[in-house]
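Removed: one protein chain of the complex. Kept in place: all other protein chains.
The chains carry the letters A and B, assigned in the order they are written, with residues numbered from 1 in each.
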Amino acid sequence: MLDPAGPAAHSIARLWWVMLIGSTAIFALVMLLLALAWRPARAGATEAAAERTWIMGLGLAFPVAVLLVLLGYGLWLGERLLPRAGPDVARVAAVARQWSWTFSYDEAPGRTTDGVLHIPAGRPVDVAITTRDVIHSFWVPRLAGKLDAIPGHVNVLRIEADTPGSYAGLSAEFSGHGYEDHSFTVIAHAPDDWQAFLEDGQ
Amino acid sequence: MTALARHRRLSAAWASGPGWKGWFSTVNHSDVGRMFLVTAFFYFLVGGILAMLIRAQLATPHSAFAGPGIYSQIFTMHGTIMMFLFAIPAIEGMAIYLLPKMLGTRDLAYPRLTAYGYWCYFFGGAMLLVSLLFGIAPDGGWFMYPPLTGRIHSPGINTDFWLIGITFVEISAICAAVEFTVSILKYRAPGMSLARMPIFAWYMLVVSLMILTGFPPLILGSILLELERAFGMPFFQVELGGDSLLWQHLFWLFGHPEVYIIFLPAAGVVSTVLPVMASTTLIGYRWVVAAAVALAILSFGLWVHHMFTTGIPHMGLAFFSAASTLVAVPTAVQVFAWIGTMWKGTPRLHLPMLHILGFFVTFVIGGLTGVMVAVVPFDWQVHDTAFVTAHLHYVLFGGFVFPILAGIYYWLPLASGRRRFFRLGNVAFALIFIGFHVTFLAMHWVGLMGQRRRISTYAPEDGWTAINLISSVGGFVLAFGLVIVLIEIVLHLVVPRRSRRNPWGAGTLEWAVPMPPPAYNFASLPRVTSREPLADDPDLGVRLARGEGYLGDARGGLRETLMVDIATGEPEQHVVYPANTRLPLVMAAVTGVFFLSLLLKLYWLTPLALAGVAVLGWRWVWQLGSDTDLGCQPVGHGLALASASETDRPPGWWGSAFLLVANATLFGSLLFGYAFLWTVAPGWPPAAFMEPSLLVLVAAPAGAALAVAGIALAVRRNRIGGDPTAALLAALAGALCLAGAFALLLAGAPHPTGHAYGATLWVLGCYGLVHALLVALMLAFLLARQRAGYVSRSRRAELAIVPVWTGYLAVVTALILAAVYLPGFAA
Partner (left out) sequence: MSDLLRILVSPAAWLACFSAIYGLSGIVCAAGPGAAVADGSGPRMVLVIAFLLAVLLQVGLLALVWSARFGAEPGLVRVVSRISAVTGLVATVWTLFPVLAASACL
């Protein structure tokens, strides 16, 4: 996820770096305040003044301000990553079982692939995810976040690859003995290759 | 009477039996607290060894150290042991040991219950340990998601060990929570108003209320999953109207508060120890109390943040994301109150302070990564990776283990009366601190690189080899540090070097107790006029030993103490505790037989075990009370108080009230589950709803009304000096009629294995039936007590307790009838 290759993964990676920098600054501030407690003798503040600085100021106002900004950023970003309807969205379906994945394609009814998901590069793709047995999770770290495959429910995840290529996919919910090898591959095709895949399967 | 003579007389009344045999019959809080702590740290050792196995396995790629089957057991048991058998019991042990001393009283509210809780923990933990030794331990991860843990995908006994063993252990948490709540509210030193309570007591009060409302959802979930596994009632099977998401909701409804249940007592330790280490008082006491309350309640609104990737709509996620960020605010209030306290005073670098500094560094990082994972899109990426495992260790180790170590070093001189001998502690701290951060900073990073949690191995091509190796090395350094702590504590207990009284110069009452503490804590109970009684009067301990407080004359070999008014702390009642007995041990063993019969599917044994529990319960309560009127008891300083059995609000009333809080949460979770399946599970509505039965609709309300009216009448008759027998008989008839109605309801319900609807109705009906029978048993008990002469016009306490239960039964009956029949009416 530190090596993003799609818009969702890009924006989440950016979110991470922003939060890392922010947290480092806050952490440094707290540590500084902690260290300063060892300063030699100083004039004692009154109880009320101390409450004002430490509790109202640093304890309440400071985190409230920071968190409001962060929460707003997170929600805005989350909204942008939702699988909204759109003209060029490709739709595929993913069905998990212990321990394999089967994919099918709305644009090529009847075609299924095992262990390899083909998608068009540069276009948003909605993956409808479900499972035949236990809970699994669909995750292509370089493209987007993960979404669980829950028995009886269909969850839709938006992914997109910037450029053609092959991306590792993982199942990210513990599912028993075959869990560590429960993976798949996503192949993103350039437009021509995608047409070719839809038409003749390769 | 000299102080020594007083000590002898009190010891004769309070001491537990001699030698190791005394452990089995002791009900003293100092003993049981120590037993809890030793057992909890034994499990810390076991959990730590499992952690080392995990790190050994992950140190190199393609590791063949343990296969995936064994590895699943290892990490599942590591998480389970650390959370349920180490963290929670360690808190219980610490609070059991400290609370009465801090509150200036002689024991907790229900000494036998303390011991019962310990033995439940002991036997329940032993069940899980046995499963580990035989290689049939739970292996579905510590949160046990079905369907993986359902009958089809986990046919073995492994999962049953978890569901049954943990539920058994949970009993001890519920017992302790009732005990703490009542003790903190009602068993304090005279004059200790709420505002004068030590801050640790506030934290424990909040935590206890959280346990009462946080654990029942998990208990319910475990019961439902076990019913599904054992009898095929499909609560979590989607084909039959169940939904696996229900488990996740129930589990995290418990699981998130659980994390704060672990953190808040540790924060209480920090709030207590840190000001002493800085020779000052905590700033913003009122704010810290309010922050603890806020944190506690907010933590119940976070559970879905463990489910951000389950496909819940974005608005739902946004609610929980917002709540999860908000919870950081009260945490920040506490952190800055602590730092401000250090600024106000002059901090000294004693060993407890070192661990508090370790806590600050670690916990602040854990808090910051916590805020990160509260941001939904980020969680979509890192959920179920090593990043989250690293985060949770920063919070749990930083927010719990460091403060507990600080607390142990701080209170060890109190418990042993000794000084530390070798200075190994500082070395140990350095190793723990460095080892911890190396291990888990590395795990953050490898998680960001895509390493999932719970994988048993990885390939060299993944590029994680070096980081994992570093992390494992750090883990072993950490473990080495912990072993040194253990060695130091053992040395401390072997090498006698007497400590002086109150070595840290603290102000709270536990330091007014002789060191090491005698079984009775205080030879006489202090009158408290401030938050730091010992700071006002450093000689308080001596004066109390001379019998200058309340209850100083050690009458009649009784274990006496006082109950006080909640708000003001003014004495209200005189209480005599039961003495040493093996009843708690036997009761826990029989409870264990009940759980074992379920585990081994020996269902013929189950009713026998239940009957055994009922008989022992009967004896348990029978031992209390008196068959003659006692009148007011002198407690010293010219004060005379009513005996607890001659009041309207005896200890049992308070205990019942808070136990019912937990019980009501369980019932509420059941109704939630019903509503959840109805709205979310794909297989609803069921093919047909249950037809309302006229007979049940008449008999159930009539029975409930008769029970409520009968007991109310009995109380009234007794108060005016009349004979309550007839009214009690009427109430008993009502309860039995109600039980019959529930049996009828069950007979008419759809088969419980066909659809989750039928299964839910069945559980609702059984819940009502069990409670009707329980109330009937109580009424029968009252009748027997009445005949045996334990109830009189003034000895009315027992009559005062049962109406609480009948009232609850009536409310529950109405709700069950509505839940069961309304859909049928509407259809």
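A few remarks follow.
Definition applied: contacts are C-beta pairs under 8 Å (C-beta built on N, C-alpha and C of every residue); 3 or more make two chains touch, one makes a residue touch a chain.
Not measured: the values here are computed from a predicted model.
Among B:157, B:469 or B:680, only B:680 touches the chain left out of the display. Only one residue from A:52, A:84 or A:132 touches the chain missing from this view: A:84.
Screening B:290, B:579 or B:709 for touch with the missing chain picks out B:290. Annotation for chain B: contacts to the undisplayed chain at residues 185, 193-195, 285-287, 289-290, 293-294, 297-298, 300-301, 304, 313-316, 318-320, 322-323, 326, 330, 566-567, 675, 679-680. Contact between chain A and the absent chain runs through residues 75, 78-79, 82-84.
Quick note on the criterion: only the chains that are shown with their structure count from here on.
If you average the CA atoms of chain A and of chain B, the two centres end up 35 Å from each other.
For chain A in complex with chain B, the touching residues are 1-2, 8-9, 11-12, 15-16, 19, 23, 26-27, 30-31, 33-34, 36-38, 44-45, 47, 50-51, 53-55, 58-60, 62-64, 67, 70-71, 73-75, 77-79, 81-82, 98, 129, 133-135, 137, 141, 144-148, 150-153, 155-156, 170, 172-180. Within the complex formed with chain A, the residues of chain B that make contact are 68-69, 72, 140-141, 145, 147-148, 153, 238-239, 243-245, 278, 283-284, 287, 291, 309-311, 314, 317-318, 321-322, 325-326, 328-329, 332-337, 339-340, 342-344, 347, 357, 360-361, 364-365, 368-369, 371-372, 374-385, 448-450, 452-458, 681-683.
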